[in-house]
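This is the structure, below, for whatever I ask next.
Missing here: one protein chain of the complex. Every other protein chain is in place.
By written order: A, B and C. Residues from 1 in each chain.
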Amino acid sequence: MTETDFTVIENIKLCGDVFKMILKTENPQDVICGQFINISIPCRNDLILKRPFAVMDSDKGKKTVTICYKVVGKGTDSLSRLKGGEVLSGVYPLGNGFKLDGSHKTVLLLGGGIGIFPLFSVFKCYPDKKYHTILGFKNKESVVLSGDFEQFSKELLICTDDGSMGAKGFITDSLKRNIDRIKPDIILCCGPSQMYKPLKDFMSGYDIPVYVSLEERMACGIGACLVCNCAVTENGKQHYKRVCKDGPVFNLKEVAL
Amino acid sequence: MTETDFTVIENIKLCGDVFKMILKTENPQDVICGQFINISIPCRNDLILKRPFAVMDSDKGKKTVTICYKVVGKGTDSLSRLKGGEVLSGVYPLGNGFKLDGSHKTVLLLGGGIGIFPLFSVFKCYPDKKYHTILGFKNKESVVLSGDFEQFSKELLICTDDGSMGAKGFITDSLKRNIDRIKPDIILCCGPSQMYKPLKDFMSGYDIPVYVSLEERMACGIGACLVCNCAVTENGKQHYKRVCKDGPVFNLKEVAL
Amino acid sequence: MADLKVKLCGVTFKNPIIAASGTFGFGREYAEFYNISELGGISTKGLTLKRREGNPPPRIAETTSGIINSVGLQNPGVDAFIENDLNWLKQHNTVIIANIAGDTEEDYCKMAEKVSAAGVDMIELNISCPNVKKGGLAFGSDAVSIKSITAAVKQSISGGIPLIVKLSPNVTSISAAAEAAQAGGADCISLINTIGAMAVDIKSKRPVLANVFGGLSGPCVKPVALKMVYECSRAVTIPIIGIGGITCAQDVIEFMLCGATAVQVGTANLSSICASKKIIDDLNAYCDDNKIKITDIIGGLIV
Partner (left out) sequence: MADLKVKLCGVTFKNPIIAASGTFGFGREYAEFYNISELGGISTKGLTLKRREGNPPPRIAETTSGIINSVGLQNPGVDAFIENDLNWLKQHNTVIIANIAGDTEEDYCKMAEKVSAAGVDMIELNISCPNVKKGGLAFGSDAVSIKSITAAVKQSISGGIPLIVKLSPNVTSISAAAEAAQAGGADCISLINTIGAMAVDIKSKRPVLANVFGGLSGPCVKPVALKMVYECSRAVTIPIIGIGGITCAQDVIEFMLCGATAVQVGTANLSSICASKKIIDDLNAYCDDNKIKITDIIGGLIV
């Protein structure tokens, strides 16, 4: 883990309000898939908190870190205007990340909206698994990175809320239709928080581990300030954990929804 | 007077920490010499006040406004990093400016440090006067625009605090040595505030009007908020005037020092 | 064009945007930039019984996302205002609020008499100015004196002109202050005035302001103001004018959700001369887009 400077190498629009940014640092680190980077917003001194983004790709040799982000507010708007050569400060790698072991042969990736970005890095870390991927988007226009996921996935299913591309409906609908066929050893998931409740309910009928990457507003990003708490149930008792340090990846079973 | 957007056309270093910036607006105005523009600092949302700068030159046809500024703090530092094409908001023209009439044939311009910038515009407004100019700088390295002043001045005297160029000493010293020879009808002056007291004392022996351009921290810049006050003596009574609206140019006689 | 009208103590404002006292003079300077009749209202620079010169310069310090001022109520005095400025202001189609500040209870009452006789639309009692030695904040710091000065001034007002009491944030309990104003007969409260603050220049090792202390305003104070407005809205039944750090239409909506019927825009007028006008335009667009009238927002916070 380090706090270090990054130079913007590339910052391009992928579609609509989704951008991809490649950053370079003199201080590259090893990253586990699902870990994140907390970056400052240059040119906005009034925004004093860093912003967390999943590390989508990183190359220690090339000293690069890639993130994809959606413009949702002041910080991401400001990021989207950055030009190559500009410098920002970042802390990484943070969080626990997704961990797979030998028993996980068939992996189902379940990603909704900006939740697809943390999932993208899984294949880089574990290239020798069999991946089935279900990605959900609002509509055809907001579909991104489907080509990239397709490359490493044995099967890629796309769904859109309005049916303008792939199956109509949510990723949980698609999961229900396909899970018995795919028979995953593990499911890794990231998407809008509203989907975790139905997902948990549905998966309670299966003995398949489901790991989800949560989002919460953060400050320090390293586990010290306790602002990013989420409720988990351990040994039947509910208490708070830190999304930034104990997560962002949690066993869905533990997550109190 | 207008509040309008400006595009940075040019922003170049003249010397050391002094920069020249040419701004372009779709809303050009007539400017009197000695008036100023109050501009926002882009890229620094935490600095909520505009910064005042003398309009050094303006061209209504070309829709340009030129300022010169010295980097002295956060705002000017940020300005110095602006690249062509960037946009800022400005209010102009503000203040009363220098006013000359037919009786003023020989004009003595007395400028120290960044005080030379408001004086530069005088010739543009009143090209048919005879100008003698005395400019003071810290040292040789900080001398700027001397060539430009030379072009319209019948005589240009330079002094530096350390004598590394021109006469050694302050502009008031140079004034004392030369005033009886120059015999100005009026003196227009702008410089560090500490020089006004000795200047006033010395000039009390002469019946020559002296107009000085004052600086004070400002907020609105238009005369509404009353934060930019300076003390003046009128009819023997001291009270406060607004540097931004009643000034920045005041008769030195009135200024309470 | 959305319906932006709000009604405050029987007075109709064409929109909820009021220029805050001390940042708008008597409106003349802004009138050179836009038609000030577009404003819901204008609260005048704080008036005192006699002309006041205010504090020595420097009177302003810039801080992170804020400013500290120590103007100290420089103004020509209430009589000169009535003689020279009020009629000019009245030519404009906007609500005129006389902001008054006194050294003594008597001062306040005399001024209230004068401005109500001269015919302003509302009176704003400034018992919260941190920049003067006597009076000002002293009256606004505890419930007992808030109530008594409010009651006294209320008595001095003729013609049923509504009385706004402007509260200071520099108190332990803002709701107690609001309740005291209501108990004293205030028709409305406005808050917040500036927060006591200070800036230091490490080069000169001196306070930036000649007056040492001043009042903090601007975007940095908004979170404090929002909380106080919300607390007051739960404590009193009289309407509330929200003030503090408003720079955009979104900020106005935040204050109105927290219970403000109208708002005042102060420091933003200094950052951008046309800020208040732009806020009104953007509020209009917001209400149009959401197909609501502005009053639908008031007190709508879901807790």
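Assorted remarks:
In the analysis below, contacts are C-beta pairs under 8 Å (C-beta built on N, C-alpha and C of every residue); 3 or more make two chains touch, one makes a residue touch a chain.
Source: prediction; values computed, not measured.
Among C:96, C:258 or C:279, only C:258 touches the chain left out of the display.
Of the candidate positions A:15, A:87 or A:226, contact with the hidden chain is made by A:226.
Listed residues C:57, C:245 or C:266: the one in touch with the omitted chain is C:245.
Checked against the full complex, the candidates A:32, A:47 or A:257 give a single residue touching the omitted chain, namely A:47. For chain C, the list of residues touching the undisplayed chain reads 61, 63-66, 68, 141-142, 170-172, 195-200, 202, 204-207, 212-213, 216, 219-224, 226-227, 230, 245, 250, 253-254, 257-258, 300-303. Take chain A: the residues that touch the chain left off the picture are 1-3, 40, 45-50, 89, 91, 216-220, 222-231, 239-240, 245.
Going forward, only the chains that are shown with their structure count from here on.
Shared contact partners of chain A and chain C, listed by label: B. Note: centroid distance chain A to chain C, computed from Cα atoms, is 47 Å.
In this assembly, the C-alpha centroid of chain A lies 56 Å from the C-alpha centroid of chain B. Separating the centre of chain B from that of chain C, both taken as means of CA atoms, is a distance of 36 Å.
In chain A, 45-46 are the positions where the chain touches two or more neighbouring chains simultaneously.
Contacts with at least two other chains are made by residues 64-65, 219 of chain C.
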